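Following this message is one structure expressed as structure tokens.
Just one protein chain is left out here, and the rest sit where they should.
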Amino acid sequence: MKSRRHELRAALGFLLPNLLGFLTFTAGPVLFSLVVSFSNWHLHRTIPFQWIWSGNFLALLRDPQFIMYSLNTIYLMLGLPLAVAGSLALAILLSQRLRGIVVYRTLFYLPTFTAGVALMLLWKALYNPEFGAFNAVINRALDLAHADQLVRSLGGAGVSAPTWLLSTKNLWGLEAEYVRVGPGQWGLGARDALIIMGVWIAIGGNNMLLYLAGVANIPTELVEAAQLDGAGRWAIFRNVTWPQLAPTTFFIVVMSCIGGLQGGFEQARVMTQGGPAGTTTTIAYYIYTKAFEEFQIGYAAALSWILFSAIFVITMINWRLGSKELSY
Amino acid sequence: MRAFFVAAFGALMLLSLVAWRIEPRSPAGKTPLVWVSDDNPARRGQIALFNKLHPEYDLRLDPGSGMEKVILQCLAGVGPDLFDAYGPSQLDSYVRSGAAWDVTDELAKRGIDQAREVWPAALATTVRDGRVYAFPTNIAVDAIWINKDLFDAAGDPYPKGPWTWDAFLRVAQRLTLRDDRGRIKQFGFLCDWWYWPQFVMQWGGRIYSPDGARCVVDSPEAIAAVQFMHDLMYKYHVMPTPVDEASMATQGGWGSGTISYFGTGRGAMAMGGRWWLCTLRDYGRLNLGVVESPYAKRRILRSYTRATLVNRYSPRREQALDFLVYEAGKAYNDLINRQADAVAAVIRYNYTPEFLHNPEHPEEDYNEVWREVVKYGRPDDWSPFINGQTATRILDKQMDLVKNDQKPVPEALRDAARLVNEEIAKTLDMDPSLRLKYYRLTGRERPE
Partner (left out) sequence: MAKSKDFAAWWYRRGRFGASHIVLGVIAVTMLVPFMWMVLASFKPLQEVEQLNPFPSQWRFDNYSRVFEQVPFARYYFNSIFIAAWVTFLTCLTSAMAAYAFARLRWRGRDTVFRLYLATLMIPGVVVMIPNYTIMVKLHLLDSYTGLIVPASFGAFGTFLLRQFMLTIPPALDEAAAMDGASPWQIFWDVVMPLSRAGLVTLGIFTFLGSYGSFFWPLILIKSEHLRTLPIGMLFFDTVYGRQTNLIMAASVMNIVPLIILFVAAQRHIVRGVQLGAVKG
């Protein structure tokens, strides 16, 4: 057996290149931002630099926008389970020896490639309230079912196709300005539009790739052994595939949570400008505006660290749940 | 596996060699200057002209129209030599962050007196507390573009200014056409909601009090103004609602937005700037006219300006100053007028014969109108006691709700004023120098 010290030296050798860069470009700046979050650093010279310790954090809790945008961020993560499950299903489907499997995989990954202005323009067109594909179908369905008259006769306010990116409605009925449920705010709006678009992009994307690699890694002996024991397909999935994919699943779930809580930035910047009425602004976008538009660096750092704490807690929870991962 | 990595490394080193060989060497003997502004063909023409007139310099554009780039670079001490401010509050931010060089004396030494040479409305973006920090690149006061073909089709005479909104309304209603299903296929008037401050100013209201100490956008005049805009959409139906606008997008257009809707004939009249020509010229088939914007109680039009500043910490700031001098000169201003990048900021260059009749575009016979409207231009109200972008965000959020018909106008404006005043109070809490200034101005510690 190797001695501990021997392994430590070897470990350092392996770790060093990455660790050096990590400390310089990642850990150092992160520590810096922690330090800054205890101050009121503002880019205007006329505001004297002061250590205000918990000042930023207390102000955070009383900031109505912070709560609003946190809710937006969480709301936009609603599509996550669907995206992950979809990726897994697709990966399994695409692990077969079908003809043209590479073509399928490339096609599914296309949305991730084309991410950016092009894709967002297209989805804007799709969500067009009058001519977009979605509403064309929805309007047809509503017409056929005479849904509008039906609802009115029951005393409701009528029903029509959602206006998607122009609407502040949402599935929780949240109002646009205050944190409360409002009448007439139930429906499908900008946030839901972003969720749908997000799931569509994600199911064929990075997660699917990870699952593909994970599935490829499953040793066939395990599968053959289970087969010999006469296990059915579902049993094999439950007892062989799923546990073998556990480290991959852990990675995907953790990264998706981290990404989700930190996300929404691109869409806010390019597609919706945080609107309508601030409903698609997420915490990440809020931090950006606080830092680069309002120049309150200290406050932005504090926001970042609050966000970090939330992510940390969730990741630890994930870690506990995923502790059945294969470890060495 | 090892072999693969070694081979990859080799290939990358080869590529690096190539990269090193094809790296352009900066022309010897020329002082490099970097200007951060937005990248577009007009900008490149302006730079090329400067380099031609000043062969000792090599001016380059560094694209970036938000403030982050300049801020970050200045913080790290490697800021650009020249950068642009897109409005008074951006200028304010740059001055207060210490990045702007006070060029009052330097420009005076070169014989440039902004206060006399430049349109007064542009000074809001260049002068702060009596000191000059920048030179305006252009000035834009918007007017109403009219599509003459659509007027001809309706048999209406082209409107002539000055005229009031009531007269305007009659014309707009006549030019709003519906199809057989009752849906509007041509709007009488296209206008971005972004112009709301102009309406407020014309109705006699203000966004901030004259000393900038409080937000007064909830005054009855302002409410009436915004109500009128809302009525244009929802009562008179001459202006498209957001849903209408989204539908128009799919019927084709040049890029997106109001310019494209106007360019494809979806609207007979549109509120826009002379810089629309940069895009509209490519249409070719449009028969355009310009008329001054209608006015209400006051004949005020909104003006906006971009200005170039010199970085105080740049080692080449004296040379960079030559660019500001260039912006004050004939060559640059004539170019601006020719490119239709709004209108030249220096007054006398708008009174040349080339301004009225650009030989490259003889059909543009309305340049006199553009010159006239600048006289009535006034920049937006702003307040030194609140960050410009914060205020914009608060106001825009309320305007979004009004635009979507989700909130009545008086309530929205009252909430807007309240929220802005709360922000002002917060800013005063943060900044002792502002507190002092506020107290001197108003005798109070915070807006009540």
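Letters A and B name the chains as they come in the text, with residue numbers starting at 1 for each one.
As a working rule, a contact is a pair of C-beta atoms (placed from the backbone, for glycine too) under 8 Å apart; a residue touches a chain by one contact, two chains touch by 3 or more.
These figures come from a predicted structure and were not determined experimentally.
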Out of A:Trp53, A:Phe113, A:Tyr178 or A:Trp242, the sole contact with the unshown chain comes from A:Phe113
Per the definition of touch given earlier, which of A:Leu71, A:Leu210 or A:Met271 contacts the omitted chain? A:Leu210
The one of A:Ser95, A:Asn139 or A:Gln273 in touch with the missing chain is A:Ser95
For chain B, enumerate the residues touching the unshown chain of the complex. 1-2, 5, 8-9, 12, 15-16, 19, 22-24, 34, 38-42, 60-65, 68-69, 72-73, 75-78, 80, 249-256, 259-260, 263-264, 275, 278-279, 282
Residues of chain A touching the missing chain are 2, 4, 7-8, 10-15, 17-22, 24-30, 32-33, 36, 90, 92-98, 101-119, 121-123, 125, 131, 200, 204, 206, 209-210, 212-221, 223-224, 227, 233, 244, 247-248, 250-251, 254-255, 258, 262, 283-284, 287-288, 291-292, 297, 300-301, 304-305, 307-308, 311-312, 315, 325-328
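Keep in mind that, in the parts below, only the chains that are shown with their structure count from here on.
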Rounded Å distance between chain A and chain B, as computed from the means of their C-alpha atoms: 35
Where on chain A is chain B touching in the complex? 40, 42-48, 124-125, 128-132, 163, 165-168, 176-177, 275-278, 289, 292-296
The residues of chain B that touch chain A in their complex are 66-68, 71, 75, 93, 96-98, 242-243, 246-247, 249-250, 387, 389-390, 393, 396-397, 400-401, 404, 406, 415, 430-434
